[in-house]
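Dumping the structure here so I can ask a few things about it.
Omission of a single protein chain aside, the complex is shown with its protein chains in their original locations.
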Amino acid sequence: MSQNESLAVILESSPQVTQLRRASRENDGFDFSLSIEPKGIPELARMLKDQGFFLEYLTAVDYGQTMELVYSFSKWIEPDRVQAVCPAWPMEAAPSICGVFPAANWQEREVFDMFGLEFKDHPDLKRLLLIQEEGLHPLRKDFVAGPQHSGDVVETEMV
Amino acid sequence: MLRKTLTDDTFYLNMGPQHPSTHGVLRLLLRLDGERIVECEPVLGYSHRGHEHMAQTRSYLRFMPNPCRMDYLAGLMYNHAYCLAVERACGIEAPPRAQFIRVICAELNRISSHLLWFGAYLLDLGGFTPFLYAFDDREDVLSILGEITGSRLTYSYCRFGGVARDLTPKFIELTKAFIPKLRVRLKDYDTLVSKNVIFINRTKDVGVITKEQARDYSVTGPNLRACGVPHDQRRCEPYSVYPEIDFEVITADGANGEGDCYDRYLVRMQEMEESLRIVEQALQRLPEGPIRAKGVAQEPAPPPGAYQYCYESARGMLGIYLVSDGSRVPVRMKWRTPSFSNLSILPILLPGTLVADTVAILGSLDLVIPEIDR
Amino acid sequence: MITTLSKTWQALLDFFGPLALVLVIGLVIALTYVQINALFLVWLERKVAGHIQLRIGPKEVGPFGVLQTIVDGVKLLGKELITPRPASWLLFVLSPILVFTPVLVPFVVLPFGENLQVHDLNVGLLLIFAFAGLNVLAILMGGWASNNKYALLGAIRSVAQNVAYEIPLLLSAMSVVIMANSLSLRAIVDAQEGLWFVFVQPVAAILYLVGATAETNRAPFDIPEAESELVAGFHTEYSGMRFGLFFLAEYTNMFIVASVATTLFFGGWRGPIADGPWWFLAKVYLLIFGVIWVRWTFPRLRFDQLMNLAWKFLIPIGLVNLLVTALVLKLVR
Partner (left out) sequence: MSGLGQYIAHLFSGAWSLAAGMGVTIRYMFKPVATVQYPRERLALPEAFRGHIELIPAQDGHRCVACGECHRTCPSGVIKVQGLKQQASDHNRARYFFIDFSRCSLCGLCVEVCPEKALRFSYEYEQVWPSRYGSVVDLMARLHAGGGA
């Protein structure tokens, strides 16, 4: 897959990529998995967009002590899938890539909603799905779903 | 941003959460200037049940009924995708007969999902009758699938490494009878709706999505194919037995890569015919053999690592990102559902259109709201 | 007993005069006919819609579900009349009454049969169109008064629609009136002695039917009460018999529009063999079946397309038709 090779070369050359791992799409599902510094993400996103990639999804994973952000980019016709993983929780907030991919707007709001991870200069970072309650981040490992989270009365502000 | 005080003479209209044409519990906060829409902000979360939280606290087997409840129109596809993802993580391979059965049922499920979309879309545009015809056809598909899965919407029919029950001769006979019947019906729908001048005026050049917008908002599925991009997961990243089945990816011949409501409608109608062809070929090529792989633990525990699986559901690309630490309960299971990004394009499609167009555009995107809120 | 009856009848006769009594009795009969006909029409629509959609329609109450509408009416009577607090109470209550009453007046001039006409006004057609214009006012009042954004949108839409479709209606009726050179419905029916006007004036007939479907807010022009966009349009907030009045008014309107179409274009009570009111009713119910059939086939037009259809399409054709008829009549006479 010569096209894949050229992509590998570009990925190595980009400054922020700290470690690039090639994976096979048959048993892992993605071609390249690279770990990256949070501040390098917008630059990577812009570079991938020029290559014709689109943002499949953006999510976070909580491993108890640390949390990491996972970005997945793929192409339309010949799907090389690039997965960018960057450490999130103890580090400072990751910059938002809404400027490059508007699709990330809601996905970042959902990650903020479920994990409490902030995103720098996001146009309107507020909860996407859940009610406005401090500290309610259900997908965190330290979250315990008590009875008070099921079916209590909620006043949403009327417009 | 939207809640600033009203200086000009626009007024807010809450379309939803209870509204006849939002297909599920979605609230569109519209700012209207008379009939014209100035701004639109979808408000989500009304049917959020925390599927991903449940995935983190339950073993793979106990999470089996959940995927069908995420997208209740394409329940079997979600179940199929979930089993394929776990099989890829554990390195299991379903026997060929089971793979063919799964593909037949998934394509029948795609037809029933498109039929319901067709009926509901016409109902939104004011045509009451096609809704009943579409449901009559869909009833046949549901009774066919009910023959072997036992239920009509929430199937949980696939198991890790195979399927729960083998095809019965009655199932094959019913499917063979259903295929020509639906082809005749699709021709009737063609004359009744596709060529109807009122329908064409209501949907032509309404809610136009360009290729760049589709890429920016990562729109997938029939909405993307209506912009002329032949992106179909079954063809770009073939999985299961799709490489052996010959079918084409339907794209509307949208003028220079722009898909409007009418193109999206045409793409889905032709996709139904394509699915019929797939079911026909799969039925002919159905091999004999076992329907469950041997030696598969009921409670799988995939080796530690991160796995990703992409599947073509009725509404677009369904991605499952699985992080496992070797135990029977996943660390994280992210469901990338197509309607989430398909809806995110709405706020840029609506400004400038009329209220009646909102319903047309929303219907043409074929959204299922529980899939967005998860 | 009979003598007292005839004495009171005599006293009434010379006090009011014969014409007034005939009018009163005629109206009472027309009123009862309207009620029965509205109930029948509702049942007919649900049965036809059912069979078009591969289902049966009302079947449980009475033979073939005939009593279904009566039972529905009783249910509606039983329902509570909810008035939303922010609604301006007087207009909200007045609107259904104002929608229903003007619908009864045109029955005075409708020629059901040779001598089955309450009173033959020489400006019969004018009376019908005058009262047809009234119900738009009532709909606006109802929609606006219920202080609900959807109802407001529905009301404004119905005003624009009725204004836009009143003109093609009048233009097509005018070309018929020139041919029969009289506004009285009986004269129009007499003028169609040999040849029905639908063959002489096909364009005007189609124009009239399209305008009439739009006038009674029937699909594909049911923009004011578009269920899928405006929840229920102008009668969103109405419940109980108030909604029932809106509902019955719509069906009676449909009956009037169909009967005016038969008198103008399909030769009233004249039939190939024996003339009589049965021909009139047969034609009316055939037209109504056509309107029902159209409703269950087509999607709804968008609001601005509806306006374009009227202003840029129906009205120019109506004017041209009127001119051509006038020219031809000038040459012929």
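Structural remarks
All chains are identified by letter, namely A, B and C, in their written order; residue positions are counted from 1 within each chain.
Just so we're on the same page, contacts are C-beta pairs under 8 Å (C-beta built on N, C-alpha and C of every residue); 3 or more make two chains touch, one makes a residue touch a chain.
These figures come from a predicted structure and were not determined experimentally.
By the touch rule given at the top, the unshown chain touches B, C in the complete complex. Touching the missing chain, out of B:G24, B:G146 or B:G305, is residue B:G146.
Contact with the chain that does not appear here is found for just one residue of B:Q99, B:T129 or B:T175, B:T129. In the complete complex, the residue from C:L54, C:V163 or C:V324 that touches the missing chain is C:L54.
Residues 48, 51-56, 59, 293-294, 296-298 are the ones on chain C that touch the missing chain. By the touch criterion stated above, the residues of chain B touching the omitted chain are 58, 61-66, 69, 129, 133, 136, 139, 143, 146-151, 154, 156, 164-165, 168, 188, 191-193, 195-198, 298.
The rule we apply is simple: only the chains that are shown with their structure count from here on.
Listed by label, the chains touching chain A and chain B alike form an empty list. If each chain is reduced to the average of its C-alpha atoms, the one that sits nearest the average of all protein C-alpha atoms is B.
Chain B has its Cα centroid 24 Å from the Cα centroid of chain A.
Averaged C-alpha coordinates put the centre of chain B at 45 Å from the centre of chain C. Mean C-alpha position of chain A lies 61 Å from that of chain C.
Contacts with at least two other chains are made by no residue of chain B. Contacts with at least two other chains are made by no residue of chain A.
Those residues of chain C that touch chain B in the complex are listed here as 49, 52-55, 149-150, 153, 157, 219-220, 222-223, 226-231, 295-305. Touching chain A in their complex are the following residues of chain B: 1, 3, 12, 14, 29, 44-45, 48, 50, 52-53, 56-57, 88, 91, 215-218, 224, 229-231, 236-237, 305-310, 317, 319, 321, 323, 331-332, 334, 336, 340-341, 344, 373.
Within the complex, the chain A residues that touch chain B are 25, 27-30, 33, 49, 54-57, 59, 61-63, 70, 72, 74, 76-79, 81, 83, 101-103, 105-107, 114, 123-124, 127-131, 138-139, 143, 145, 159.
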